[in-house]
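Once you've had a glance at the structure underneath, I'll fire off some questions.
The other protein chains are all here in position, but one chain of the complex has been omitted.
First chain written, first letter: the chains are A, B and C, and each begins at residue 1.
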Amino acid sequence: MAGNTFGTLFRLTTFGESHGNAIGGIIDGCPAGIALNISDIQSELDRRRPGQSSLTTPRKEHDTVEWLSGVFEGITTGAPIGFLLRNEDSNSGDYDHLKSAFRPSHADYTYTAKYGHRDHRGGGRSSARETACRVAAGAIARQLLAVEGIDVSAYVERVENTDVSFPPRYFDRSEIDISPTRCPDPIAAKSMAAIIEAARIDGDTVGGTIALVGRGIPVGLGEPVFDKFQAVLAHALWRVPAVKSMEIGSGLHGTTMRGTAHNDPIRANEGGKLYTVTNHSGGVQGGITNGENLIVRLGFKPVSTLMRPQESVSTSSESITLEGKGRHDPCVLPRAVPIVEAMTLLVLADHWLINRVAKLP
Amino acid sequence: MAGNTFGTLFRLTTFGESHGNAIGGIIDGCPAGIALNISDIQSELDRRRPGQSSLTTPRKEHDTVEWLSGVFEGITTGAPIGFLLRNEDSNSGDYDHLKSAFRPSHADYTYTAKYGHRDHRGGGRSSARETACRVAAGAIARQLLAVEGIDVSAYVERVENTDVSFPPRYFDRSEIDISPTRCPDPIAAKSMAAIIEAARIDGDTVGGTIALVGRGIPVGLGEPVFDKFQAVLAHALWRVPAVKSMEIGSGLHGTTMRGTAHNDPIRANEGGKLYTVTNHSGGVQGGITNGENLIVRLGFKPVSTLMRPQESVSTSSESITLEGKGRHDPCVLPRAVPIVEAMTLLVLADHWLINRVAKLP
Amino acid sequence: MAGNTFGTLFRLTTFGESHGNAIGGIIDGCPAGIALNISDIQSELDRRRPGQSSLTTPRKEHDTVEWLSGVFEGITTGAPIGFLLRNEDSNSGDYDHLKSAFRPSHADYTYTAKYGHRDHRGGGRSSARETACRVAAGAIARQLLAVEGIDVSAYVERVENTDVSFPPRYFDRSEIDISPTRCPDPIAAKSMAAIIEAARIDGDTVGGTIALVGRGIPVGLGEPVFDKFQAVLAHALWRVPAVKSMEIGSGLHGTTMRGTAHNDPIRANEGGKLYTVTNHSGGVQGGITNGENLIVRLGFKPVSTLMRPQESVSTSSESITLEGKGRHDPCVLPRAVPIVEAMTLLVLADHWLINRVAKLP
Partner (left out) sequence: MAGNTFGTLFRLTTFGESHGNAIGGIIDGCPAGIALNISDIQSELDRRRPGQSSLTTPRKEHDTVEWLSGVFEGITTGAPIGFLLRNEDSNSGDYDHLKSAFRPSHADYTYTAKYGHRDHRGGGRSSARETACRVAAGAIARQLLAVEGIDVSAYVERVENTDVSFPPRYFDRSEIDISPTRCPDPIAAKSMAAIIEAARIDGDTVGGTIALVGRGIPVGLGEPVFDKFQAVLAHALWRVPAVKSMEIGSGLHGTTMRGTAHNDPIRANEGGKLYTVTNHSGGVQGGITNGENLIVRLGFKPVSTLMRPQESVSTSSESITLEGKGRHDPCVLPRAVPIVEAMTLLVLADHWLINRVAKLP
């Protein structure tokens, strides 16, 4: 299994299964000289943690990070930052019935076919538990990017068919976290909570979309042709479990527009600094960030784990009925918000560093 | 400018500007022993070439590939395959007026800001001309994948608001190429051609969507966590110029469904081989291909180059009016079809090779 | 600090400082299906551990590995293998005098200049303690390669000016470990032990050479041009602290020979299998392994940490006298033997996997 590292200069490698001893990771390439605020990192993990509200899985994990290296006297040394999160509330017994079964729309069958051998407990490596490591790393990227004034935030924009009443815009995370749905529109948030709760009672699940907005991003991030900013970002965001769609700027709607309406007119402000009147481009032109807000929308499918019986097959190809057991989220979106932010921050950190060598100083 | 290479084991590196001497590339990691059919490769390039019909730019390029290495007596040797396409019909003079201007929604401003210096002729490196190299490489990937019985084809599914009447399914390329729109639905194709022609007369441009279907893909391609098949594919497809949205399987529609409806039930056929009754997953589960058809949809914005005057700014931040000059496509979709196929084939070739080392033989 | 990962398909990433909380690593790309023998891995670590004999540093570390992921029911799953070694006997106080001093021929000055900030305790990240992680990973590579019948062993060939009486050849590790010098020639071993002991009493240090021999290596490992087998191996072996020279096959002596004497005649045995009569090539021809034994020699400088006063400068450029403190090896060679083996095994594992895709099956 390759594919557990990403990034060129700011790199994250992770390990760990849902119900193994621990999960963790190594951040390599974080520049020396950053005074890390460890409690801010922990706050980000708390946003992803299970058991935050009735809308999420009741599995209890403190997700307390043990920092193992790379920081000395509170400051990054340039050495790789190793970290660890112990698995605490891992009732492996909940998964005994899955040892010889393939759950629909999960990784059970594909992993077994690929590797011949599978850690079936809670999805093993395919569990979203691994994303805690990304959130930890993303929180460090956020502190690095603060040096430049870059920040991103994401929120739940739609659950099933209920959405917010405004186009994507930047919200402070405190505004987003007011509702456990992580939707900053109070009216929509209330409806969303009701939808999620109804699905939970049904043993069913729902999906929706998350909007992400980045601001303070300098002109010039991204590399032409194969590492266009949106392409690298797509690689990162499609790593998030349950993603079914991605849009940038005007997105799918933009594909129905005419060029005359879609082009973003460029103007200069009084200081001669360029800006665009509209932002259909979503902050990226020709694969390179243009200084406008980054605008991205991600769609998530309804969670595949249901709390009701489902038809499926056993590992020996026999028809079976799967019981819905374990502790699961009826809707992944509220907890996906910090993950989506983290993936974006990791891409920004990497490309902010890469861009330092684009031209001679 | 980094980012001109992609792939891990089957790797493509390209070079070249729209109006420079030549474009070309190097394919590294193509296994030895493939008897290449050079004329089939050329046919793929002919599908992307400008000047194919009144729906596309009248720029004339033969796009004849000169093969420079890596093939001996018609068979790949395992050595890197170098190739070259000379630029022939490059009227650089068409672009003199752009030397000191930034076109809206192009790479002009972002490249200048990033590199301090820009080849303004026809967009230089940011031109879609570079995609000819990807089509050449993709054609070799197709011949490699034929060994396994894998193939992909794409078609125009929607132009502006006119779309085909069926969900994504596999068509033979001969069926797709009947219409210059590359839409296999004859009635929709006719409407699309009219829409594109009307936009051309207006000096305007239109966008739409392309559907891609892959078949014969074995179970097991993709790597968990950061190189999930859909993530690597997203990286590849978002490299295609003008992409604004991407969906897999049930896509955006799937995000409005309930889990009970969205899950793909697994069954075993008489031989014990597993399959899914529906394919909302689009051929990928847990980041790994599951043997069902790969289903992807890509949205394209209307082309940014208009044949009418537009407001913009000069490189010295002054307001200017840009004239529409040069030779351009009113709609990028028909010519994007082979590019989308090529990017997918390159990902498949790479991951088909990577998957050979997933488990002990 | 980048550069904490190596390998293409079989990849190791490490973290950790000499006197931090822990060191550890992640092995990514180990194929699924290997039944790991954990106690054999621990035995390899015991060979590198400090405190083995009077010839090595008295620092006590159990170097017990905690395995965190990637193995289920004793068998590798294809998921990344995370592991951890706690630092136990880390008397950081021994290093207080180094906080504001630069030790000669160490990383103290270069790290400070590069990063602006340094974990001075025991050399921090530059300490050879990190090599324990490589030995752990190399031990897993050895178990993977055993499937193919590949093995390597190394031994101390020369200490200062005392060397063994035979050219490099394969010894079983049990024969090598008879003497704490790790020299399989009993007479030379005795002299070497005396030399090391004399240096230790002097507060001085000595260097020498290690010979490494690999056997059972199939024809075909290595990639032409930039990843020639010897080039990738050189990258790996020059990562070992204190290396000053490397030779392959006939080595430095071979550079004084004539081509007629140096060429290795090829013959076929009765079964038609080719072999070479001599092995001046050291098992690699044209950058690719040829099936003969791999023969490498590495030279190590005398350890830079002395147990006597030395002149140096402070971090504020003032002349100082450094006291010799802490616990150190008077000769690095015996403990370097398992490290050299591990680095070679990691390269072999990676290239054994890479070679599976050189040609069509």
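Methods note: contacts are C-beta pairs under 8 Å (C-beta built on N, C-alpha and C of every residue); 3 or more make two chains touch, one makes a residue touch a chain.
In this text the structure is predicted, and so the values were computed from the model without any measurement.
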Candidates A:Ala261, A:Val277 or A:Val357 - the one touching the absent chain: A:Val357
Contacting the left-out chain in the complete assembly, out of C:Lys60, C:Lys99 or C:Lys114: C:Lys114
Hidden partner interface residues of subunit C, rising order: 1-6, 8, 14, 102, 104-111, 113-117, 125-126, 130, 158, 160-161, 199, 204-209, 219-220, 222-228, 230-239, 243-252, 254-260, 262-268, 272-274, 276, 280-281, 285-290, 299-306, 308, 310-313, 317-319, 354-355, 358-359
Residues in subunit B touching the chain absent from view: 1-5, 9, 11, 13-17, 20-26, 28-29, 32-33, 66-70, 72, 75-82, 84, 111, 114-119, 124-125
Hidden partner interface residues of subunit A, rising order: 8-9, 29, 31-34, 78-79, 147, 224, 353-354, 356-360
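We adopt the following convention: only the chains that are shown with their structure count from here on.
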Reference subunit C; chain at largest CA-centroid distance: B
Rounded Å distance between subunit A and subunit B, as computed from the means of their C-alpha atoms: 26
Euclidean distance of C-alpha centroids - subunit B vs subunit C, Å: 46
Centre distance in Å when subunit A and subunit C are each reduced to the mean of their C-alpha atoms: 39
For subunit C, residues contacting two or more additional chains: 9, 29, 32-33, 78-79
